[in-house]
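Sharing a structure, written as structure tokens. Questions coming.
Omission of a single protein chain aside, the complex is shown with its protein chains in their original locations.
The letters A and B name the chains in turn, as written, and every chain counts its residues from 1.
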Amino acid sequence: MTIAVAGGKGGVGKTMVATSLALLLAREQDTLLLDLDVEEPNAHLFFDVRSAGSEEVRVMLPRVEEEYCDRCGVCQDVCAFHALLVLPDRVLLFPELCKSCRGCVVLCPVGAVVDDTKRIGVVEERILPRLTVLTGRLDVGCTDVPALIRAVKSRARTQAAANNLAATSRSTVTVIDAPPGCACAAVEAVRGADLTVLVTEPTPFGLHDLDLIAQTLRALQQRFVVLLNKAVPHDDSVQRWCEAERVALIGAIPLDDDVARACARGWLLPHALPWSAPLLLGILQRIEAFAEEQV
Amino acid sequence: MKRIVVMSGKGGTGKTTFTAALAAIAPLPIVLADCDVDAANLHLLLRPVAAQQQRFLAGALPVFDSRSCSHCGMCASACVFEAITLRHGQYAVDAAACEGCGICARVCPDGCISMTQRLTGHTIEAVSRFGQPMVYAQLCVGQENSGKLVTRVRQLTDERARSEGVDFVLVDGPPGLGCPAIAAMSGVDALLLLAEAGAAGAHDLARMIELRARFGMPAACIVNKADLDAVSRAGILERCEREEIPVLAEFPWSPLFPESLRQGRTLTEMPEAPFRASLDFIWTSLLNHGVTS
Partner (left out) sequence: MIIAIPAHAEGWNAEVDERFGRARGFALVDSESGAWRFVDNGTADAEHGAGTGAVRSLLQLGVAVLLAGRVGPKAAEALEAAGITCLTLEGQGSVAEAWNWYKQQRTTP
């Protein structure tokens, strides 16, 4: 089972929720927490464990074999991303602009362009009892966000398969900490999840962005529920939205100084504030019920 | 013309809240830009009027002429993004997977693929409720957020500033450090870094500082939620000192912030307005080249 935690607005508490859920799930079964906010990954900060290893992620990058190049300029013409510049004495390549489409390789009339690779980031692994945290970390200056997200997911599949071979109880559950926004990075992160938990806050910003991401998920036919964070008693705007949109509101975490402080310090909520554990467990149970529901 | 962009790396640090607050008390005419085109929020606080919306086309998408298609399948095999598949006997593209490289069109032996531009989003030019020209945009859901729409917002903002004879541009930046962030930062005179004093905020700020190093523009810092975690706050202040980034002000975590958003008011429009002095000081610094390189 895969549960994605997303929410259009930044700072609503996605990482706080994802790490809390992962912690509670790991009490019962093998759990994978994937941090797919590869531009600014934060989930690992909540677990006081050093990275067990960091694997480079590389994607295709062309290389021009100068001795065969006749400066015809076809590679430059076909590159939609302006990553190649044909100069009198050589071909200049801009790796950060390349999208790995292989057009230049395929279309070079003399076969002077070949496959090589470039590094876009790393996948870090942190191991705790029954919980593995995989963090995608994009190299600063790189823009291949979806490719790195796919690489982390691929690594997770391998890990889950290894767990399942070894385990005798329930199979591995995966929790995804998605990036903010509703563009292709968020879409790539939640794609394929059994259920997406949209975290929101009762402010005009939170609601506006919730509406955007909900639209996105509907278009993708991805099932989702809403979790209200920073709830205040005098504001029921999110409840009203959920009712009007016929979306399940599976719980509310109150706006609270202690919660804010715990989060700022990178403390896992169920550990830092014992009163939150039953609340979060209830939320988790409702998530599991929804995720396992046959549509 | 002077351009300042507010960035933080981490989302939810208060970029939009502070941009709006600075706009509310701007001591000179300014033009505003919201470069968070993925989830634009500035207009919710600045409630602009006289809005003019324009479609924004970008990113190529293949169009198939099934009449001349010989079903050789070269397009599908050439597509490294696996965006082309056979659907009901015809080759078609999955727009979400397509990166717009155009190689399918070039390898098709029948010449039945042409590339067209797709609707990526909308730009809106308007006037804020404080009378300032404002440009923002909204990406269509699920679209690739390359920097192009952000660049268009920056372009329109510059043009508005020029045509209105305004010399100061204030940009609300996007989160992250990918294409949209890079596009928002390009060609600005200074960066106003909004740091959130927490473990995540400090971590993300460090990466933003790394990105800024590639550009080399001057920067100043504002620390928000400064009383939540002393350790992170100290780390941020120390890093700023090392990088010679002046810290212009610090703000405590307070329910006043979300409450002001709920009331649709900028910070200085709240009854107590306790942050006025700090915000005024920020303006003084921005105008007197208080930001150093």
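As a working rule, a residue touches a chain if its C-beta (ideal position, glycine included) is under 8 Å from a C-beta of that chain, and two chains touch if they have at least 3 such contacts.
Please read these numbers as outputs of a predicted model, since none were measured by experiment.
S.K.: Identify the residue among B:P48, B:G121, B:G147 or B:P218 that touches the chain left out of the display.
M.R.: Among B:P48, B:G121, B:G147 or B:P218, only B:G147 touches the chain that is not shown.
S.K.: Please identify which residue in B:T85, B:S114, B:S186 or B:S254 touches the non-displayed chain.
M.R.: From the options B:T85, B:S114, B:S186 or B:S254, the contact with the absent chain belongs to B:S186.
S.K.: Of the listed residues A:Q76, A:N163 or A:S237, which contacts the missing chain in the full complex?
M.R.: Of these options, the touching residue for the absent chain is A:Q76.
S.K.: When the complex is taken as a whole, what residues of chain B touch the one chain not shown?
M.R.: On the side of chain B, residues 58-59, 146-148, 151, 155, 162, 179, 186-187, 214-215 touch the unshown chain.
S.K.: Mind listing the chain A residues that contact the chain we can't see here?
M.R.: Here the touching residues of chain A are 76, 81-83, 85-87, 90, 92, 94, 96-97, 143.
In this section, only the chains that are shown with their structure count from here on.
S.K.: Taking the mean of the CA coordinates per chain, how far is chain A from chain B in Å?
M.R.: The mean C-alpha positions of chain A and chain B differ by 20 Å.
S.K.: Which residues of chain A touch chain B in their complex?
M.R.: 8-12, 15, 39-40, 42, 45-46, 60, 78, 80-81, 99-103, 106-107, 138, 140-141, 143, 145, 179-185, 187, 201-205, 208-209, 212, 215-216, 219-220, 230, 232, 235, 255, 257, 260-261, 263-266
S.K.: Can you name the residues of chain B that touch chain A in the complex?
M.R.: Residues 9-13, 16, 38-39, 41, 44-45, 60, 78, 80-81, 96, 99-103, 106-107, 139, 141-146, 175-179, 181-182, 196-201, 203-204, 207, 210-211, 214, 225, 228-229, 231-232, 253, 255, 258, 261-262, 264 of chain B touch chain A in their complex.
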